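Here the complex is missing a single protein chain, while all its other protein chains stay put.
This part shows subunit A:
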Amino acid sequence: MFELNLNRTDFAQVGTTNRNCMKVIPVDKAELRKKGRGLDKIVVGSQNGCVICICRKHNDTQIVYKTLPGAAIEAVCLGGALGSVQDKVFVSSENTVRGISKKGKQFFNFETNMAEHAKKMYIYGVDLVLCGKKSYNHYHDCADANYVLCNEEIHDVVVLAMEGAWGGRAFTAILACNDGTIKVIEGSKVDYEIQLSDIPYTLYLFMGDGGFNRQMVLYGTKGGRIGLLEVPAGGGQIIWEINTTTAAAVTCIICYAMTGNSSPDIILGKEDGLVEIYTVDESDKTNFKQSYQCEESITGIGCGRISNEEVDELIVCTYTGWLFSLSRQAFGATPAPNEKGQLPPTQPIHVKVQQLKNELDELEAKVNEERNRYEELTRKGGKTSAFVPHFQVHDNFTFNSTHCCYILTLELVIPIDYIVIQSEVDMKLLEAEKNTAVISHTEAEEMGWKVLATYRCQANTTRIELRLQVDDGVAGALHVYVCPKIHPKMCQSRTYEVKPLATYTRVHAFDVARPKNTLSFTGSFSLAEAHAWLVQCLPSLPPRPPPQDSVQFNFQSTVNGGTQLQVSYSRGSIIFTSDSMSAIAIVRENISEELTRRQIKAATHCDLDEASIDYCLKLLNPKMSHLHEVERRKNFALALKELEANNESIEDWITDEYAAILRDHNKIFEEAARDSLQDSNIVSIYEDLLLYRGVLMGMNARGRLPALRELLFTNYSLENVKTFFKSTGNDADMKK
């Protein structure tokens, strides 16, 4: 399949936007009837509250209307009578939903009784669905119909189409929740949940209407996966789930026939600025087709024919508010002749450039004036306070299991000058391909910090991604100072908490058959207190405890082959169960500390199972063996290459295995560059296991670390490591 040649054309800069605040309005029916032709328009709502509708004429952007600024626009939806063109614009801000007419006038205003801001919105005929952080509200013709309160944050919502044969089902909405589930809501109750391995972030009705049975939903996750669900009444299933090209969150999905296939394609926009196009075949399976990289995170995508009736365009809206189109049509290509068959007059591009340049000069003069005025102010003295320019920092700090590190992304609407890292926690700053900033470390220990560093960005960087590798068990604050190119010079500090068990993620199932170590605390503490301690140790827990008397959460490690941790707690009791002694030791350390700090008396009981060590080692074995195999093949490849260089036709006398290695020489080296024992932190997982077991058994195993490293690097086998752990466990002289 050949690639589409996508050309970028910038339409406008509209100011910072939230997710899902840009839509393509289909061509007006009346206009179409009258003229027999027409173009789609674009509507976008920005954080300053403006709703802007634009169209393209004569190769230039024209504003159809622009509303006054106000509260930030949280969502933009298109609606209309069922069965007709969905071209009415509805926007939500705070807890109000407004309808905006084609001329930019407000024709509808509905103030809801919601206690929180309406973050997500879905409109279907006269049904309106609004979701706050945790509540789901359904209004039928502006009257309360249904309400559901979730325990966890809601990231997106869609409503199944109900006309025709499917009308028998109650009003059904699908919610993407932060606990890694997709909840299917019928009426005012949760019909069922579908458990995912990642947190769903974006939902979209398959093919725009739910597919052939109107019950198929596409979802995109925070970890960069997409999948297709079928959600009939009573119970649903995942049809497929695939990885996209990067592990960044999927921020928007749309289906549109972009590649010229008979069935629509799936188009994604992602947090890291990638637009990806996937084709869909007859059996609803999907294949990656191509991608486009833009420098800023994407908040909205839409498709339509904006500039030309004949050409499909992909419209992209970014966080900083760039609105641009990707189309197969080349730059400045002559637009279609108008009805009289004449070419419309186009403004020469250099005139536009000059206009903009003049505008810039004017602005610059104005800005300089303001700067001077401020300068004056600082010299004058007196009681005035310094001017604080404001700027938004769009940040995200999450643990990523693919790269096995925290990923911190920072995005600003103005270029970043440099970033300063100040950490209480020991961490390794890893290389990220897309990060072009120059990093520089400062010796931090003498000042009492663990890491101090600067990232100086290249010109015009508005988005930066940092990768931070932290070992299990360490916890503390990471302070980041973001210094943009702003005048007067100002920076913002942000603080992120590194959690001791960050490598664990919430899962839905717990394997009880594994050998288990248990740790329990019993004493006089409330459920809320217990929950608060857990939030400090483990990621992706809701900030408040669920309204139950006893709560249970399951976790699984993403890095060590998948050890599990189960926690059950109620008033006065917390019980941890895990096959990993490391996890148990880390939990014990952190919770005991908390108990001492708050002077709460609690009995601690720890039950260890030696068999769990073997089990952990077995879980680590596949990764470790693989790394050793890679290393071995690389060395062979190197040696064989040299043999080949010195001897003629060595293929004749080397074994088939060696011949294969020689043939794959380049592939092996590429693999080794990607995946090497030295660079991976797998050895530290073994070391932790040894040390933490020592801690739990009251021994100091630090002295055995060199021997362990030696064994892992030079003489690894599952049996050898098992024996090593057994022998050190029995070492009497290591007892304190």
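Going forward, contacts are C-beta pairs under 8 Å (C-beta built on N, C-alpha and C of every residue); 3 or more make two chains touch, one makes a residue touch a chain; residues count from 1.
Basically, contacts and distances are computed from a predicted model.
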item: Absent chain [UniProt protein name; select from "Eukaryotic translation initiation factor 3 subunit I", "ER membrane protein complex subunit 1", "28S ribosomal protein S2, mitochondrial" or "Bardet-Biedl syndrome 2 protein homolog"]; value: "Bardet-Biedl syndrome 2 protein homolog"
item: Options A:A30, A:A170 or A:V367, residue touching the unrepresented chain; value: A:V367
item: Residue in contact with the excluded chain [from A:P26, A:P415 or A:G729]; value: A:P415
item: Touching the absent chain when the full complex is considered, from A:G235, A:P389 or A:P622; value: A:P389
item: Among A:K489, A:K618 or A:R702, residue touching the chain not depicted; value: A:K489
item: Residue, one of A:I238, A:V311 or A:I439, that touches the chain absent here; value: A:I439
item: Residue numbers in subunit A that touch the chain omitted from display; value: 8-10, 13, 320-322, 330-332, 349-350, 352-353, 356-357, 359-360, 363-364, 366-367, 370, 374, 377-391, 413-415, 418, 420, 422, 436-444, 447-449, 452-454, 456, 458, 460, 481, 483, 485-494, 638, 641-642, 645-646, 665-666, 669-670
